[in-house]
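The complex appears here minus one protein chain, its other protein chains still in place.
What follows is subunit A.
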Amino acid sequence: MGRGWLPALQLLRRGSKAVTRHWKAMHFQRQKLLAVTEYVPPRPAVPPHCLPAPRDRPQEEDVMSGYVRLLRRQVEQAFRSSRMVAVCQYNSMPDEDVVTMRHYLRKHNIEVKFVLNEIVRPVLAQSKYRNLLPLFVCRNILLVSPETRAREMLRVLKGIPQVNLLGACIDDTILSRQGVENFAQLPSLEASQGQTVGALALLPSQTSSLLQRGPSLLTALLDEHIRRLRDTGAPGKPPQEQGKGNH
């Protein structure tokens, strides 16, 4: 009756404490609990060495960050939506000159795009503009425009020695610098269409006069004949000639 019953917990408190400086073996119950609640990682249904190696795709994803993808898309969009794409070499220019050049080209609806070669080269290699690939070495700029105003572009670029026109792709036709200069000399589409229509319409306009030429010559000859007979012949003859002329 006097002896109290100490709870089992207290037995643990004799001897060393829970946190010791020397290694202490876990209590058996704690050991069992930890063994039962150990983390078992989930096993895949198909063993990974049976699946096709997915090593290639993660590498490309690492290299192609979202920004690179966006820039590529922008370049593709520029090529798709513009009729004229000119490639120029850009040598370092003072900033205000760059702004002035952008301003003058914008007046002719030409946009200036600074491009990086490592972005443009893969885009071009997969598209139909493969022959423009050798142009993209060193710093380049693209002049894109939905219209084909080559004459104004050449005039602006002539005043800027630091930008050298290398080549262009106008209406899906790749042109060299000389080709662009020749293209600029051509008359506009409306003018050449008008010239063609005029040349074609020239011959039909002459048809009516051609057809009338024979009979008009005949009447002229007969009139001349009548005049001569009147001058030299007797008064009896002219009425007969007049009757023949009426037929």
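Criterion: a residue touches a chain if its C-beta (ideal position, glycine included) is under 8 Å from a C-beta of that chain, and two chains touch if they have at least 3 such contacts; residues count from 1.
Here, contacts and distances are computed from a predicted model.
Visitor: Name the absent chain as its UniProt record does, using one of the following: "Exosome complex component RRP46", "Gap junction protein", "RCC1 domain-containing protein 1" or "Large ribosomal subunit protein mL53".
Guide: Matching the unshown chain against "Exosome complex component RRP46", "Gap junction protein", "RCC1 domain-containing protein 1" or "Large ribosomal subunit protein mL53" yields "Large ribosomal subunit protein mL53".
Visitor: Please pick, from A:Leu105, A:Val123, A:Val144 or A:Leu165, the residue that touches the omitted chain in the full complex.
Guide: In the complete complex, the chain left out is touched by residue A:Leu165.
Visitor: Among A:Ser16, A:Gln31, A:Asn91 or A:Asn109, exactly one should touch the missing chain; which is it?
Guide: A:Asn91
Visitor: Going by the contact rule already stated, which one of A:Gln77, A:Ser176, A:Ser192 or A:Thr219 would touch the omitted chain in the full complex?
Guide: Of these options, the touching residue for the absent chain is A:Ser176.
Visitor: Looking at A:Leu105, A:Val120 or A:Leu135, which makes contact with the chain not pictured?
Guide: Considering all chains, including the one not shown, the answer is A:Leu135.
Visitor: Under the stated touch rule, tell me which residues of subunit A contact the chain that is not displayed.
Guide: These residues of subunit A touch the chain that is not shown: 89, 91-94, 131, 134-135, 137-139, 161-162, 164-167, 176-179.
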